[in-house]
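The structure under discussion appears below in the form of structure tokens.
Just one protein chain is left out here, and the rest sit where they should.
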Amino acid sequence: MKSTKFSELTQEQIDRKWWEIGDFFRRNSLWMLMYCTGCCAIELPPAMTSAYDMERLGMGPMATPRQADVLLVTGYLSLKTLRRLIYTYEQMSEPKYIVGFGSCTINGGIYHDSHAVINQLDRYIPVDVYVAGCMPNTESVMNGFVDLMTLIKNKQANGWIKYKENNDWYKQNQKEALGEVKIKDEFHE
Amino acid sequence: MASLELLLIFTLISGVIAYLVGKVHPKTGSILTIIVSGIVFASLAYFGLNEQLLTKVSYLPYISFIQTPLAIFFGVLVSFVFFMVSFFNPYFIDKYTYKAVYSLLYLLSLAGIIGIFFTDNFMTLFFFFELVVWSSLFLIPLGRDEEVSVWYFGFSVFGSFALLSAILLMQSVTGTFDITTGLQAVSGFNRLSVFILLLIAAFAKLGAFPLHYWLPKVLTDSPDPVTSIFSGGLEKLGAFIAVLGLVKLVPTGFFIDVMDMYLTHYILAILGSLTIIGGTVMAIRQDDAKKLLAYSSMSNGGYIIVALSLGSSAGISGGLYHIIAHAIASTAAFLAIGAVARQTNTTKMSELGGMLHKMPITYMVYLIAIISMAGIPPMGGFISKWLIFQGVINKGLILVAAATFFGSIGSFLYVFRPLAALFLGQELPQFKETIKEAPIVMLIPMVILSLLNIVTGVYPTNILAYINTLLVDLNIVQLDITRWTIVGTNGTLNPALIAVMFALGVFIAFIIFISLKKSRKVELMDTYTAANFIYTEELLHYSVDFYAPIERLYEPYIHFMKKFYQALANKVREVGALVKYYIFTSKPEVATFFIMLVIAILLWGDLV
Partner (left out) sequence: MMINILIGFGVALFGFVLQTSLGGINRKIIGRLQKRYGPKWYQEFLDIFKLLSKRAISHGWLFDFGVIMALGGIIATATFMPVTNSIVAFPNYDNFFIFVYLIAVGMLGMAMSASGSGNPYASIGVMRALTTMLAYEVPFMIVILTIIKLTGTSSITGIAEFQQLAGNNWFMIALPLGFIVSFMALMGMLGKKPFETYIAPAEIASGPMVEYGGKQLGMLFIMHEITVFIEVSLFVHLFLGGAENILIFLLKYAAVYTLVNLISNVYGRFKIDQVVKFFYKWPLLLAIVQAVIAVYLGWVI
């Protein structure tokens, strides 16, 4: 990095260059962690298999949050699963993105008046791309992924930075929804 | 001290002094063992390797010494193990019931060792052999279980009787007790008998199949330093006698052309293979770390037997090198486990976890030791295993080779078990506060042994050159070595090159690692749990039944030797009860009568 060619650039500019190169790799190799809570998850098999073949975009399923880049939240989230979703999201390595599926993640969808289900996912964790519809068809799922790639290219997929910067606000919202955790052992929360 | 006799007397006398001092202040007595064994090792190593030991005997009756490369090889190695282990004595002395006796017995065993290796007379050898057996016999009950010493005694008696019969048979045929000339002069069927008897003694001492039963028991339940002594030192007595029998006394019998070896040796190689398989299979399923390493010692004893029975230069030098490599590695491993046991008072792997975070140096010592034990470069175990494989493949012994390969891969399994369950994994809360790294005096021998593990793996030339002089003494073709390479029958090995490449590879990997973005440090408990909240360390620590799937496959078949020996023990007990009932009754005159009768029968030929 200390070659003469780059010596006129400031450290910030060098970092920026590296970041752009990294963005190229990141958008061409998105590994997903599927958090299949709701019915939208059924759209993922056709997206992965021969009908739409998401592997040609460089996407693939991964086993654990540590390895994954994109968290797919496919549908409604009850309060109990929200806590686990946050835990999972915080375990992912940066940079990390979230794609919200279906109207449930946008405004609660058909569960909008349920006492046990959250309505706006974006209040708790930062969502980069929504795929609207109840449920969305596979074309729009694929379109959502392509949108995410474009956002990464334009440096607009920075939900994880927002989460870091406005962490207090997110934590506040999470606490309001979930309430304080009283007992901590493996059977209670 | 260049004189072997003075060295022997010095050790014996300082044993008594250590006992007397230990009566007043146990710790000082045990510190004395460090000094004495250090002096013994230093004089044996310095004068022995320069061939300047004095063998003249002027004070002790009936004892004569000889200075052979074989004796120096074993003497230096075993006294080194005694020296290294003695650093642990002061820290463990408080745990024993009889503190002063421990130091005495420790030094008596050391004296016995000197006697065994350096004598040229078989009767003297037997005398010192018994000295070692008896002094080590009383070291064992200082540990956890006293019954194991009975097992040890039973097998040792069996071995001793075999040795004594071999000696007497040899003497009656040749008329001499001298080891070299005697073994050369035995001929015909007697040669075969002496051979078999000697090997029974060797097997009993080495803990090889089918006389292995005592070894894991003793190594598990004796005190931690004594375990290291047994594994690294006393077990090698068996190897010494095996060298005498297998190499110095080759019985001519049925010769298998296609394998290029005698039938007797092939049978021994098969027994060695069974030892390897048995040791490996049993080691995989142990929960006690010491017991696991005990079975691994048994398995490595099998390697030594296989290697020595090959009779080729690669085989025998491999076997002798394996004796060194295994002595160093297993002593280090046992000492590391002993250090953990001192801090936590347990060696059960299911109760331990995360020792790495509090005892990093002990961890590194254990890591290096197991790399050597598993035969992975760049450690000493690789050189010896490579040589043994050369020998086995060159003879084309398919079944033996299968066993050695199985043992070698199996050793990856069992040595990893304590690493994962005991040192790695979650840091259990009961050890978070209380555990510290072992004291610095205990770390000294462990670090020295680790360095030696590396040195024996990177630059084995000096040791192999010494083994070559030893091979000349044993009338075997020398191994072809140059400064950096070992030339086997079907390939050349350059250990230093491997080590250099490994170091460079790690360096490159380190450069890659360091030049990338810095990682975020997280806690051990912050780990992937499929999004479940778990706050208890035990639930995230996988250490119970580690190899359960593979254990299930052979579990029903492993107890046949145990059943056999238990049944035998029951029979012995019954006969004892019978004798006690009929002879040692409440009337002393009956007992006296029977004793007189037995003496009369024994003296029948001389009296009438």
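Order of writing sets the labels: A and B. Residues in every chain begin at 1.
We adopt the following convention: a residue touches a chain if its C-beta (ideal position, glycine included) is under 8 Å from a C-beta of that chain, and two chains touch if they have at least 3 such contacts.
Computed from a prediction, not measured in an experiment: that's the story for all the values here.
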Of the listed residues B:K436, B:K517, B:K563 or B:K587, which contacts the missing chain in the full complex?
B:K517
Omitted-chain contact residue, chosen from B:T181, B:N462 or B:T492:
B:T492
Considering the whole complex, which of A:L71, A:M92, A:L121 or A:A157 touches the chain not shown?
A:M92
Chain B residues touching the chain left out here are 258, 354, 356-357, 367, 371, 374-377, 382, 385-386, 389-390, 392-394, 396, 398-399, 401-402, 405-406, 409-410, 412-413, 416, 419-420, 424-427, 485, 488, 490-494, 497-498, 501-502, 504-510, 512-513, 516-522, 524-525, 527-528, 530, 540-543, 546-547, 549-550, 552-553
Residues in chain A touching the chain absent from view:
18, 21-22, 25-26, 28-29, 31, 49-50, 53, 55-56, 58, 61-69, 91-95
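The rule we apply is simple: only the chains that are shown with their structure count from here on.
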Per the centroid of Cα atoms for each chain, what is the distance between chain A and chain B, given in Å?
58
Residue numbers on chain A that touch chain B, as the complex places them:
64-66, 83-85, 87-88, 91, 93, 184-186, 189
Contact set on chain B toward chain A in their complex
520, 526, 528, 531-536, 539
